[in-house]
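First the structure, then my questions, so here it is.
Of the protein chains in this complex, one is absent; all others appear in place.
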Amino acid sequence: MSACKRVQQWATFARTWHIFDCKWQDPYQSAGVIKKYLMGMHKPIYHPLNDCGDVVVCINSREIALRGEDWRRRAYFHHTGYPGGASWTLAWELHNKDPTMIIRKAVYRAMQGNLQRRHTMERLFIYPGEDIPEDVLQNVTNQIRQLRLVPTRLDHIPEEEVKNYPKVMDYPEDYILK
Amino acid sequence: MSNKNLFLKSGFIRAPIQNGVGRFVPQLQRIVLKFCKTYGASQGLREFIEQDLVDFAKENPSVVVYLKPRRHRGPVIVAEYLNGDRVWMSVHNKTHSEITKWIEVLRTQQGDISSLRLRKYQYTDYPSVQGPWTPFTFKDPELNTAQLPDPHFGANDRLPITATEKLRLLFEKQKLSDVKTAE
Partner (left out) sequence: MNKICVIRRFIPLTTKAMKCYPTTVQTQKIHRWVAPTLMELKVREKKLGGKKYSPRNTYLEWNLEAELYAFGKRLNEDFDSDLLLQAFTDRSYVIKEEQKQKDLGIDIKMKDNRELASNGEEFIKNYVQVYLETILPRFPLEGVSGVREHLISEESLAHVSLHLGTKDIILAAEYPVDRFILANAFKAIVGALLQSSGDERAAHFVRDFVIAQLQGKDVNEFWTIDDPYEMLTNILKKEGATLEPRLIGEAGKNTILACYRVGLYVEKKMISSGYGESIKIAKEMGAREALKKIFGTEDHMKPNFQLEGIPKPNTNIRYQIAAS
(Lines give C-alpha, C1' and ligand atoms only; values in the text may rest on other atoms or scores of the structure.)
Protein backbone atom coordinates (compact mmCIF):
# COMPACT_ATOMS: atom_id res chain seq x y z
CA MET A 1 0.00 0.00 0.00
CA SER A 2 1.09 3.59 -0.39
CA ALA A 3 3.24 5.33 2.18
CA CYS A 4 0.35 7.44 3.47
CA LYS A 5 -1.81 4.41 4.18
CA ARG A 6 1.12 2.59 5.74
CA VAL A 7 1.85 5.35 8.25
CA GLN A 8 -1.86 5.76 8.96
CA GLN A 9 -2.04 2.06 9.88
CA TRP A 10 1.12 2.43 11.97
CA ALA A 11 -0.37 5.35 13.86
CA THR A 12 -3.78 3.76 14.44
CA PHE A 13 -2.23 0.62 15.92
CA ALA A 14 0.53 2.39 17.85
CA ARG A 15 0.97 1.02 21.34
CA THR A 16 0.79 3.70 24.05
CA TRP A 17 2.59 3.24 27.36
CA HIS A 18 0.41 4.22 30.33
CA ILE A 19 1.57 4.75 33.89
CA PHE A 20 -0.55 4.07 36.95
CA ASP A 21 0.32 5.05 40.50
CA CYS A 22 -0.94 2.31 42.83
CA LYS A 23 -0.41 4.33 46.00
CA TRP A 24 -3.33 3.82 48.45
CA GLN A 25 -5.39 2.10 45.74
CA ASP A 26 -7.45 -1.05 46.02
CA PRO A 27 -5.74 -3.55 43.71
CA TYR A 28 -8.94 -5.32 42.73
CA GLN A 29 -10.72 -2.11 41.85
CA SER A 30 -7.77 -0.74 39.90
CA ALA A 31 -7.34 -4.10 38.15
CA GLY A 32 -10.70 -3.53 36.49
CA VAL A 33 -9.38 -0.32 34.94
CA ILE A 34 -5.88 -1.60 34.15
CA LYS A 35 -7.21 -4.66 32.34
CA LYS A 36 -9.19 -2.42 29.98
CA TYR A 37 -6.04 -0.62 28.89
CA LEU A 38 -4.09 -3.87 28.60
CA MET A 39 -6.69 -5.50 26.38
CA GLY A 40 -7.19 -2.40 24.27
CA MET A 41 -10.87 -2.03 25.19
CA HIS A 42 -10.46 1.71 25.57
CA LYS A 43 -9.85 1.98 21.82
CA PRO A 44 -12.54 2.20 19.13
CA ILE A 45 -10.49 -0.22 17.02
CA TYR A 46 -10.77 -3.00 19.59
CA HIS A 47 -11.24 -6.57 18.45
CA PRO A 48 -10.03 -9.64 20.36
CA LEU A 49 -8.00 -10.80 17.36
CA ASN A 50 -6.56 -7.36 16.72
CA ASP A 51 -3.58 -7.27 19.15
CA CYS A 52 -4.40 -3.67 20.04
CA GLY A 53 -3.53 -3.74 23.74
CA ASP A 54 -1.40 -1.06 25.37
CA VAL A 55 1.40 -1.31 27.92
CA VAL A 56 0.70 -0.35 31.53
CA VAL A 57 3.46 0.47 34.01
CA CYS A 58 2.34 0.26 37.65
CA ILE A 59 4.44 2.08 40.22
CA ASN A 60 4.35 2.17 44.04
CA SER A 61 2.84 -1.30 44.18
CA ARG A 62 4.26 -1.63 47.67
CA GLU A 63 1.86 1.12 48.74
CA ILE A 64 -1.38 -0.63 47.76
CA ALA A 65 -4.28 -0.70 50.19
CA LEU A 66 -6.41 -3.81 50.55
CA ARG A 67 -9.83 -3.38 52.04
CA GLY A 68 -10.94 -4.21 55.56
CA GLU A 69 -9.27 -7.20 57.16
CA ASP A 70 -7.89 -8.51 53.84
CA TRP A 71 -4.26 -8.06 54.79
CA ARG A 72 -4.72 -10.46 57.65
CA ARG A 73 -7.32 -12.76 56.20
CA ARG A 74 -6.95 -12.98 52.40
CA ALA A 75 -4.97 -16.06 51.40
CA TYR A 76 -3.46 -16.85 48.03
CA PHE A 77 -3.42 -20.49 46.97
CA HIS A 78 -0.58 -22.14 45.09
CA HIS A 79 0.00 -25.78 44.13
CA THR A 80 3.34 -26.93 42.76
CA GLY A 81 1.77 -29.88 40.97
CA TYR A 82 3.46 -32.45 43.13
CA PRO A 83 1.69 -34.30 45.94
CA GLY A 84 1.68 -32.28 49.12
CA GLY A 85 2.49 -29.18 47.14
CA ALA A 86 -0.53 -27.12 48.16
CA SER A 87 0.19 -23.88 50.03
CA TRP A 88 -1.94 -21.05 51.31
CA THR A 89 -0.12 -17.73 51.72
CA LEU A 90 -1.65 -14.78 53.54
CA ALA A 91 -1.69 -11.41 51.78
CA TRP A 92 0.79 -9.73 54.14
CA GLU A 93 3.23 -12.64 53.82
CA LEU A 94 3.00 -12.57 50.02
CA HIS A 95 3.42 -8.81 49.95
CA ASN A 96 6.54 -9.02 52.07
CA LYS A 97 8.00 -11.68 49.80
CA ASP A 98 7.19 -9.93 46.53
CA PRO A 99 5.42 -6.54 46.58
CA THR A 100 4.33 -6.86 42.93
CA MET A 101 2.49 -10.15 43.25
CA ILE A 102 -0.80 -8.93 44.69
CA ILE A 103 -1.54 -6.47 41.94
CA ARG A 104 -0.35 -8.90 39.28
CA LYS A 105 -2.70 -11.59 40.58
CA ALA A 106 -5.52 -9.06 40.79
CA VAL A 107 -5.13 -8.02 37.14
CA TYR A 108 -4.80 -11.66 36.04
CA ARG A 109 -8.02 -12.48 37.85
CA ALA A 110 -9.84 -9.49 36.37
CA MET A 111 -9.14 -10.57 32.81
CA GLN A 112 -11.14 -13.08 30.82
CA GLY A 113 -9.80 -16.59 31.21
CA ASN A 114 -8.93 -17.07 27.56
CA LEU A 115 -5.70 -17.95 25.74
CA GLN A 116 -4.88 -14.28 25.24
CA ARG A 117 -4.60 -13.67 28.96
CA ARG A 118 -0.99 -14.80 29.44
CA HIS A 119 0.12 -12.84 26.38
CA THR A 120 -1.65 -9.69 27.59
CA MET A 121 -0.16 -10.02 31.07
CA GLU A 122 3.30 -9.75 29.48
CA ARG A 123 2.44 -6.13 28.71
CA LEU A 124 2.03 -5.24 32.40
CA PHE A 125 5.10 -3.90 34.21
CA ILE A 126 4.95 -3.53 38.00
CA TYR A 127 7.50 -1.71 40.11
CA PRO A 128 7.33 -1.72 43.92
CA GLY A 129 8.50 1.87 44.38
CA GLU A 130 9.10 5.02 42.41
CA ASP A 131 12.29 3.75 40.76
CA ILE A 132 11.62 2.90 37.14
CA PRO A 133 14.29 2.18 34.52
CA GLU A 134 15.02 5.26 32.44
CA ASP A 135 14.04 3.72 29.09
CA VAL A 136 10.68 2.52 30.44
CA LEU A 137 9.93 5.97 31.85
CA GLN A 138 10.80 7.59 28.53
CA ASN A 139 8.30 5.40 26.71
CA VAL A 140 5.44 6.44 28.98
CA THR A 141 3.13 9.03 27.41
CA ASN A 142 -0.13 8.82 29.34
CA GLN A 143 -1.24 8.51 32.94
CA ILE A 144 -4.27 6.53 34.10
CA ARG A 145 -6.21 8.33 36.79
CA GLN A 146 -6.46 6.73 40.21
CA LEU A 147 -9.78 5.47 41.51
CA ARG A 148 -9.54 6.26 45.19
CA LEU A 149 -8.70 9.53 46.79
CA VAL A 150 -5.20 9.77 48.23
CA PRO A 151 -5.56 11.99 51.28
CA THR A 152 -2.78 14.49 51.95
CA ARG A 153 -1.11 14.33 55.35
CA LEU A 154 -1.49 17.39 57.54
CA ASP A 155 2.26 17.78 57.90
CA HIS A 156 2.64 17.68 54.07
CA ILE A 157 0.41 20.77 53.64
CA PRO A 158 2.35 24.09 53.77
CA GLU A 159 1.97 25.98 57.05
CA GLU A 160 0.59 29.11 55.43
CA GLU A 161 -2.37 27.26 54.01
CA VAL A 162 -3.15 25.49 57.29
CA LYS A 163 -3.14 28.79 59.16
CA ASN A 164 -5.32 30.62 56.62
CA TYR A 165 -7.86 27.81 56.18
CA PRO A 166 -11.32 29.00 57.33
CA LYS A 167 -12.45 27.51 60.64
CA VAL A 168 -16.05 26.85 61.63
CA MET A 169 -15.13 27.12 65.31
CA ASP A 170 -11.99 27.29 67.43
CA TYR A 171 -11.20 26.54 71.04
CA PRO A 172 -10.83 29.62 73.28
CA GLU A 173 -7.22 30.49 74.17
CA ASP A 174 -7.27 29.32 77.76
CA TYR A 175 -9.00 26.01 76.98
CA ILE A 176 -7.24 22.96 78.28
CA LEU A 177 -7.51 19.78 76.18
CA LYS A 178 -7.90 16.70 78.29
CA MET B 1 -11.00 -24.42 10.84
CA SER B 2 -9.99 -21.21 9.09
CA ASN B 3 -10.92 -19.92 5.67
CA LYS B 4 -7.77 -21.09 3.90
CA ASN B 5 -8.80 -24.70 3.39
CA LEU B 6 -12.32 -24.04 2.16
CA PHE B 7 -13.08 -24.26 -1.52
CA LEU B 8 -15.72 -21.58 -1.33
CA LYS B 9 -13.78 -18.38 -1.84
CA SER B 10 -14.70 -15.32 0.17
CA GLY B 11 -14.67 -11.73 -0.91
CA PHE B 12 -16.37 -8.38 -0.80
CA ILE B 13 -19.09 -6.91 -2.96
CA ARG B 14 -17.47 -5.05 -5.83
CA ALA B 15 -18.81 -3.58 -9.04
CA PRO B 16 -16.54 -4.55 -11.95
CA ILE B 17 -14.87 -1.54 -13.63
CA GLN B 18 -16.75 0.85 -11.28
CA ASN B 19 -20.03 0.06 -13.02
CA GLY B 20 -22.31 2.70 -11.59
CA VAL B 21 -19.86 5.59 -11.43
CA GLY B 22 -19.95 6.25 -15.15
CA ARG B 23 -22.87 4.76 -17.04
CA PHE B 24 -24.49 1.52 -15.94
CA VAL B 25 -23.68 -1.53 -18.05
CA PRO B 26 -26.03 -4.53 -17.70
CA GLN B 27 -23.79 -7.44 -16.73
CA LEU B 28 -25.61 -10.28 -18.46
CA GLN B 29 -23.92 -10.93 -21.78
CA ARG B 30 -25.76 -13.87 -23.29
CA ILE B 31 -28.30 -16.46 -22.31
CA VAL B 32 -28.65 -19.91 -23.89
CA LEU B 33 -31.97 -21.72 -23.57
CA LYS B 34 -31.74 -25.41 -24.30
CA PHE B 35 -35.03 -27.25 -24.42
CA CYS B 36 -36.83 -30.20 -25.99
CA LYS B 37 -39.78 -29.63 -28.27
CA THR B 38 -41.84 -32.49 -26.90
CA TYR B 39 -40.42 -33.56 -23.54
CA GLY B 40 -42.76 -32.78 -20.64
CA ALA B 41 -40.16 -31.27 -18.34
CA SER B 42 -39.45 -28.49 -20.85
CA GLN B 43 -43.07 -27.40 -20.78
CA GLY B 44 -42.41 -24.38 -18.62
CA LEU B 45 -39.44 -23.27 -20.68
CA ARG B 46 -41.37 -23.80 -23.90
CA GLU B 47 -44.19 -21.62 -22.60
CA PHE B 48 -41.71 -18.94 -21.64
CA ILE B 49 -40.18 -19.03 -25.12
CA GLU B 50 -43.57 -18.89 -26.81
CA GLN B 51 -45.01 -16.10 -24.68
CA ASP B 52 -42.38 -13.97 -22.97
CA LEU B 53 -39.15 -14.41 -24.90
CA VAL B 54 -39.69 -11.77 -27.58
CA ASP B 55 -40.64 -9.15 -24.99
CA PHE B 56 -37.59 -10.11 -22.95
CA ALA B 57 -35.34 -9.74 -25.98
CA LYS B 58 -36.90 -6.39 -26.86
CA GLU B 59 -36.51 -5.02 -23.34
CA ASN B 60 -32.91 -6.21 -23.01
CA PRO B 61 -31.17 -5.48 -26.29
CA SER B 62 -27.81 -5.92 -24.55
CA VAL B 63 -28.45 -9.65 -23.97
CA VAL B 64 -27.94 -12.10 -26.83
CA VAL B 65 -30.48 -14.92 -26.58
CA TYR B 66 -29.62 -18.28 -28.15
CA LEU B 67 -32.16 -21.04 -28.48
CA LYS B 68 -31.05 -24.65 -28.74
CA PRO B 69 -33.83 -27.13 -29.32
CA ARG B 70 -32.35 -30.55 -28.50
CA ARG B 71 -34.31 -33.74 -28.48
CA HIS B 72 -34.29 -36.06 -25.48
CA ARG B 73 -32.39 -33.64 -23.28
CA GLY B 74 -33.52 -31.83 -20.15
CA PRO B 75 -34.18 -28.09 -20.25
CA VAL B 76 -31.25 -25.93 -19.23
CA ILE B 77 -30.48 -22.22 -19.04
CA VAL B 78 -26.86 -21.09 -19.29
CA ALA B 79 -26.16 -17.45 -18.50
CA GLU B 80 -22.81 -15.85 -19.32
CA TYR B 81 -21.67 -12.64 -17.70
CA LEU B 82 -19.23 -9.91 -18.60
CA ASN B 83 -16.75 -10.93 -15.91
CA GLY B 84 -16.50 -14.39 -17.44
CA ASP B 85 -18.76 -16.33 -15.07
CA ARG B 86 -20.94 -19.03 -16.49
CA VAL B 87 -24.09 -20.03 -14.59
CA TRP B 88 -25.58 -23.36 -15.58
CA MET B 89 -29.10 -23.85 -14.31
CA SER B 90 -31.41 -26.78 -14.91
CA VAL B 91 -35.09 -25.79 -15.27
CA HIS B 92 -36.34 -29.37 -15.33
CA ASN B 93 -40.05 -29.44 -14.41
CA LYS B 94 -40.14 -25.77 -13.48
CA THR B 95 -43.30 -23.84 -14.25
CA HIS B 96 -43.52 -20.88 -16.57
CA SER B 97 -43.85 -18.36 -13.74
CA GLU B 98 -40.88 -19.86 -11.85
CA ILE B 99 -38.74 -19.68 -14.97
CA THR B 100 -39.72 -16.04 -15.49
CA LYS B 101 -38.57 -15.26 -11.98
CA TRP B 102 -35.30 -17.17 -12.35
CA ILE B 103 -34.61 -15.41 -15.64
CA GLU B 104 -35.18 -12.12 -13.85
CA VAL B 105 -32.68 -13.20 -11.18
CA LEU B 106 -30.11 -14.15 -13.80
CA ARG B 107 -30.64 -10.90 -15.65
CA THR B 108 -29.99 -8.73 -12.63
CA GLN B 109 -27.03 -10.70 -11.21
CA GLN B 110 -23.47 -9.59 -11.64
CA GLY B 111 -21.94 -13.03 -12.10
CA ASP B 112 -21.99 -16.39 -10.40
CA ILE B 113 -22.87 -15.30 -6.87
CA SER B 114 -22.85 -18.77 -5.37
CA SER B 115 -19.12 -19.04 -6.00
CA LEU B 116 -18.27 -16.25 -3.56
CA ARG B 117 -19.07 -15.99 0.11
CA LEU B 118 -19.64 -12.32 0.93
CA ARG B 119 -17.70 -11.31 4.01
CA LYS B 120 -19.68 -8.10 4.42
CA TYR B 121 -22.90 -6.95 2.80
CA GLN B 122 -21.57 -3.41 2.34
CA TYR B 123 -18.54 -1.95 0.63
CA THR B 124 -17.01 1.48 0.68
CA ASP B 125 -13.78 2.97 -0.60
CA TYR B 126 -13.89 5.58 2.18
CA PRO B 127 -14.64 3.96 5.54
CA SER B 128 -13.81 7.10 7.52
CA VAL B 129 -15.07 10.63 6.90
CA GLN B 130 -13.15 12.56 9.57
CA GLY B 131 -10.06 10.40 9.30
CA PRO B 132 -9.26 7.15 11.12
CA TRP B 133 -8.78 7.19 14.88
CA THR B 134 -5.27 7.28 16.26
CA PRO B 135 -4.20 7.32 19.92
CA PHE B 136 -3.30 10.99 19.35
CA THR B 137 -6.80 12.07 18.28
CA PHE B 138 -8.29 12.90 21.67
CA LYS B 139 -5.06 13.20 23.61
CA ASP B 140 -4.56 16.25 25.83
CA PRO B 141 -1.59 18.16 24.31
CA GLU B 142 -0.43 19.10 27.81
CA LEU B 143 0.67 15.49 28.27
CA ASN B 144 3.44 16.13 25.72
CA THR B 145 5.37 18.41 28.04
CA ALA B 146 4.37 16.85 31.35
CA GLN B 147 6.81 14.91 33.50
CA LEU B 148 4.96 11.67 34.21
CA PRO B 149 3.94 10.48 36.82
CA ASP B 150 2.28 13.77 37.64
CA PRO B 151 -0.49 14.06 40.26
CA HIS B 152 -2.17 16.65 38.01
CA PHE B 153 -2.88 13.87 35.51
CA GLY B 154 -2.89 10.99 37.97
CA ALA B 155 -5.26 12.03 40.77
CA ASN B 156 -8.93 11.29 40.54
CA ASP B 157 -10.87 14.33 39.35
CA ARG B 158 -14.33 12.84 39.43
CA LEU B 159 -14.84 12.44 43.15
CA PRO B 160 -17.95 14.03 44.64
CA ILE B 161 -17.40 17.34 46.41
CA THR B 162 -16.57 16.94 50.14
CA ALA B 163 -18.39 18.67 52.99
CA THR B 164 -15.25 20.60 53.93
CA GLU B 165 -14.89 21.93 50.40
CA LYS B 166 -18.56 22.95 50.34
CA LEU B 167 -18.15 24.87 53.56
CA ARG B 168 -15.03 26.57 52.27
CA LEU B 169 -16.82 27.66 49.11
CA LEU B 170 -19.73 28.98 51.19
CA PHE B 171 -17.22 30.93 53.25
CA GLU B 172 -15.62 32.40 50.13
CA LYS B 173 -19.03 33.43 48.81
CA GLN B 174 -19.91 35.01 52.14
CA LYS B 175 -16.62 36.91 52.16
CA LEU B 176 -17.36 38.27 48.70
CA SER B 177 -20.88 39.34 49.66
CA ASP B 178 -19.50 41.00 52.82
CA VAL B 179 -17.04 42.92 50.68
CA LYS B 180 -19.84 43.98 48.35
CA THR B 181 -22.09 45.21 51.21
CA ALA B 182 -19.10 47.02 52.72
CA GLU B 183 -18.67 48.84 49.37
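For reference, chains read A and B in written order, and residue numbers begin at 1 within each chain.
Keep this in mind: contacts are C-beta pairs under 8 Å (C-beta built on N, C-alpha and C of every residue); 3 or more make two chains touch, one makes a residue touch a chain.
The model shown is predicted, which means the values in this text are computed figures rather than measured ones.
Engineer: Could you tell me which of the visible chains the hidden chain touches?
Structural biologist: Those shown chains that the absent chain touches are A, B.
Engineer: Hey, which of B:S2, B:Q18, B:Q122 or B:Q147 is the one touching the hidden chain?
Structural biologist: That would be B:Q18, which touches the missing chain.
Engineer: From the list B:L6, B:V54 or B:L169, pick the residue that touches the absent chain.
Structural biologist: B:L6
Engineer: If the missing chain were put back, which residues of chain A would it touch?
Structural biologist: Chain A touches the chain not shown through residues 2-5, 7-8, 10-11, 14-17, 55, 135-136, 138-139, 141.
Engineer: What residue numbers in chain B mark contact with the hidden partner chain?
Structural biologist: The missing chain touches chain B at positions 6-8, 16-18, 21-23, 25-26, 29-30, 32, 61-64, 66, 68, 82-84, 87-90, 105, 109, 112-115, 117, 125-126, 129, 131, 134-136, 139, 141, 144.
Assume only the chains that are shown with their structure count from here on.
Engineer: Calculate how many whole Å lie between the centre of chain A and the centre of chain B, each centre taken as the average of the chain's C-alpha atoms.
Structural biologist: It comes to 44 Å between the two C-alpha centres.
Engineer: Would you tell me which residues of chain A are touching chain B in their complex?
Structural biologist: These residues of chain A touch chain B: 8, 11-12, 14, 16, 19-21, 43-45, 59, 137, 140-150, 165-166, 168.
Engineer: So in the complex, which bits of chain B are touching chain A?
Structural biologist: Interface residues on chain B, with respect to chain A: 132-136, 139, 143, 148-150, 153-159, 167-168, 171.
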